[in-house]
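Just one protein chain is left out here, and the rest sit where they should.
Just so it is clear, A and B label the chains in written order, and each chain counts residues from 1 on its own.
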Amino acid sequence: MLIKSGKFGRRQILRGVLGGAAVTVGLPLLDCFLSEDGKALAATAQPIPVRFGTWFWGLGMNNAVFIPTKTGADFDLPEEIQALASVRQHINLLTNYRVLTDGRPNLCHYSGWVALRCGSVPNDRSDLPAKSIDVLVADAIGDGTRFRALDCAATGNPRDSYSFSSADSINVPEVSAIDFYTKVFGPDFRNPNSPTFTPDPKVMLRESVLSGVSDERAAFERDLGAADKARLDEYYTSLRQLEQRLQLQLQKPPPAPSCKIPAKPADQPIGIDVDLVQARHRAMTDLMVMAVACNQTRVFNMTYSNSGSLVTRQGYERNHHITTHEEPVDPKLSYQPDNSWFVRRSMAEWAYFVEALAKVPEGDGTLLDNVLVYAHSDQEFAKIHSLNGIPMFTAGRAGGRLKTGLHLDGKGEAGTRLGYTVQKIMGLPISQWGARSMTASSEIGELVA
Amino acid sequence: MSKSVGGRRFRSRALVFTAFALALGGSIAAGEAATQSGPQTTAATAAEPATPGGPLQVRLISTSQYSNTLAAIFGSDVAPAKRFAPVRRVEGLLAAGASSAVVTSGALDLFESSGREIAATVTDQAHRDVLVGCKLDAGGDNPRCARAFLSRVGRLLFRRPLTDAELDKSMQTLERGRAVGDFYSGLSASLTAMLVSPDFLFVRERSEADPAQPAALRLDAASRATRLSLLLWDSYPDDTLLAAAEHGDLNTSAGLARQVVRMTSSPRLERGVRAFFTDMFVLENYDTLAKDAVIYPAFTLKVASEAREQFLRTVVDHVIDRDQDYRDLFTTRRTFMTMDLGSIYRTAVIAQGSSDWVPYTFPADSDRAGILSQAGFLAVYAHAGRSSSTRRGRGIREVVLCQHIPDPPPNVDFSIIEDPHAHFQTARQRLAAHVTDPTCAGCHKRTDPVGLTLENFDGAGQYRSAEHGAEIDASGALDGGQPFSGAVGLGQAVHDNPATAACLVSRVWSYAVGRGSLPGENKWINYLDARFAADGYRVKALLRDLATSRALYAVAPDSSVKIASR
Partner (left out) sequence: MVIRRTLWVGLVMLAAASPAVATVSAPGTAPHSIGLAITGWRVTMASPPDQKVECPDGLVASNLAQFKAQFPDPKDREAWIARYASPWNRGPHGENAAYFPETVQDPLPYHEVKGAAAVGLDLDEGAWGQGPAHPLAHEQFVSPTGEQGIDNQFYRASGCQQGWRKGGEQEEDNQNRIALDPHARILIEIDNVTDETNDPDVTVTIMKGVDRLVKDDAGNFIPFLSQRVDQSLPRYVSRLHGRIVDGVLITDPIEAARLPMVNGSDLRERLMRNFRLKLKLGASGASGVVGGYEDLANLWIWITRPWHAVFEIGGWSAPSYWAALQRLADGYPDPVTGKATAISVGYRVDAVRCFIVSDRGGDFEQPLDVARRAAPPPKVAPSKVATRN
């Protein structure tokens, strides 16, 4: 029943539906519904696919009130992560994992997250040495849906992205809830639960337009220098990927029982006040979660606050970043109270994100059961830009492959062990991930179900 | 002093250009006279030093180039308000980053949806008669007209005539589209294909044999025209320029000069100048500029956007309309105001309603003069709820003077300013620790003394004489120049600093060629510095000199791209 996509060309489809008559096209599955090793199957009668997401917040934590005293299950929730009480059973918290720079400079609010995103410590601020983890996963599972991946930044800044193939190839996030809504649920949206399905001739036309452009590739790339050719290769790859996703839309999509078209959100003004960021984050999260539930994407990335978070608090002169540097550690409390205020807000948003996924029913459980979210920050203790112990989380059960509810102490191991573990759980056929001292080749056993 | 490559070059250039100016005085004067009255003389061109030429670029179209080009072809109501994926800033410019930018999957989605929307608008009922102008036959078709339309538009989008094979392909796309809808949906499909094509999205430069020098290469006509048009108009070449290029006119100094005069006299020059200054002065910062609503309630989003426009209007008025010395941008009291900006500047503004712009001159005894004292600059290089001398100082160093300030080290000791009993009132007090602590001093000595002279302006650019009750001391000095106090003094110091003009020249060059300058171009850059000085530091003259130079179109002989063979 599995047919390679090439054989079922647009000509056949065009002949079949010319004139726009409604036809119930019972098409077989295309192999793009498979992951590379064929183990994970999408669609109707098969196991529900696991989706992959990332979440990012800036400026880490205050150890004294963030890190639980217990490890393992039923870990305690100190003040700074009190907000996670309702989602503790869905998440894992990983502390005391290191980013080892092998002598490269610790670039403030940069080296940490770059290493945790792509496995490799950067040389300088214009360096992104490898593909980010979400791009690796999207390469494996992203081509079976309308969007390869969806990215949002609640800060409202289109440069706040932690998803990239290289320094010149950074995926740009949506920064407005309304634009995000229009992109996913606007005029090009096809409801997967529609009782009838008509391959849209307009989609066929779009695909045909793109393949016409692809046809000229050899001619255009002739005589290009190596570097420019690589750049154009990426353009043509993007083109082909869009073509494939359009071809997919000519097939009756698998039903998505939890898919409910959301209401159009109100837009918010620009600004980095924490209340605005929260409003944007929640509006975008609600849309993102429904986009996943409606099978519009299998990979999704959310930035709550950027690295070196510039989030502000009304009436308060210093933004989060400045606060981490200028605020003294209160000797009685052993942490920075104003900084902690921002961290607590961040954790409240992490809880919202996780809960939003948990609210969507799917199969016998929830969407969150079939999701794996990888989350982390840019520093451990922002005041001194420390890289050791950058807090990381997972959320979701990855279709039963990931244990949850645990606090793990990394004992100084490389933080890439989590990224490696997560990719293995997603079914990527890798034997290691990362570079130099950040190379990870063994999964964190306690997490694997 | 900075050890960066840029810094070294500027210092030596500052000395060298004076010598050049003297040496070339005669021919430059002649050239200048010619420039002022018309085309460049051969004498001035002959004085131009040879350059090794650069690589052929493949530049990704920018958001503004995209909309300017389409607006020029189809009218401004057709061009999208979208913003495409931001590119990396290289050598301080997005124009240079465009030469290494790629089109990710998400970025392509944007181009495709944008192209579809534009094509749909061009062919819709409201626009088709004017923009397409095809009368359909009884069968609802007109292939000849469609082909002519696609040929005309395609040439403007791809900057070269389309081949028959390409037009045939376009017509096939049209037929497929017609099968799904009608003539116009077919035309829309063909147009979409062009708008998504790499021939449109990328400016791919090509070279050809130079007939004057057998072994050498030169940029081909289309590439010349595009470099010129992107520099002066931030847009792809118009029909006149393309025709001149196709005719070989851009290969003669007279023909090239004619086009340059046309383009620098055109109102479209304003777009080009705006685009350059938007890039050089990092105006993308305004896209996310917002102030704390409690601390700076008067700095609304409307004010933020007007502050950006105020800067650009000041620049356009100064360098285009009145053709003045670039350095005087930092001392000029002339600007433009709206009523709402008036509330930030605490000044009466007599305008015709809340969207009206009026010319405005700060009085002679004002604390403000020059663009560095404008609310926009002051607010962008500040925090949401507080001013920032470090950011302002860094902004001036990096943006205005092209001097690199390294990153702060990770393990900074903040204990001095953290002392809860310290009660620092002013920024100067807070930052004093930075300038004395050896780990911090290296960079902060270069940024803070400059930025502290602007402390009379809070984080929203509003004037104040005191901070938290303490009188503000706005004294400072810039790189060994005369000490001064306040924004007016700072503006004068920046005006007098040789790095200011040198930085502009460097940026204009990089902007024009889409890359940083190469080592073999030092003589050329020095020459350009000298010409700029001899021209009275006028930006229009600089653009003309650049546009009519050999260097702008020089191609490296060993460039890996072979001769164009279309």
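Keep in mind that, in the parts below, contacts are C-beta pairs under 8 Å (C-beta built on N, C-alpha and C of every residue); 3 or more make two chains touch, one makes a residue touch a chain.
Just so it is clear, the structure is predicted and the values come from calculations on it, not from any experiment.
Among the displayed chains, contact with the absent chain in the complete complex occurs for B. Note that of B:F200, B:Y360 or B:Y553, the residue touching the chain absent from this view is B:Y360.
The chain omitted from view is touched by exactly one of B:A351, B:V399 or B:A477, namely B:A351. Touching the missing chain, out of B:V153, B:V196, B:A293 or B:L329, is residue B:A293. Contact with the undisplayed chain is limited, among B:Q172, B:S253, B:N285 or B:S343, to B:S343. Those residues of subunit B that touch the chain absent from the view are 293-294, 297-298, 300, 339-340, 342-343, 346-354, 358-361, 363, 365-366.
In this section, only the chains that are shown with their structure count from here on.
Averaged C-alpha coordinates put the centre of subunit A at 34 Å from the centre of subunit B.
Here subunit B touches subunit A in the complex through residues 55-56, 58, 83, 85-88, 90, 97, 100-110, 112-113, 116, 169, 172-173, 176-177, 179-180, 185, 189, 192-193, 196-199, 201-202, 204, 287-290, 292-295, 301, 383-386, 407-408, 410-412, 414-415, 417-420, 559-562, 564-565, going by the rule given at the top. Contacts from subunit A toward subunit B in the complex involve residues 14, 18, 20, 105-108, 125-126, 147-149, 151, 155-159, 165-172, 188, 201-202, 204-206, 208-210, 212-213, 215-216, 220, 223-228, 231-232, 234-235, 237-239, 241-242, 269-273, 310, 312, 314-319, 322, 325-328, 383-386.
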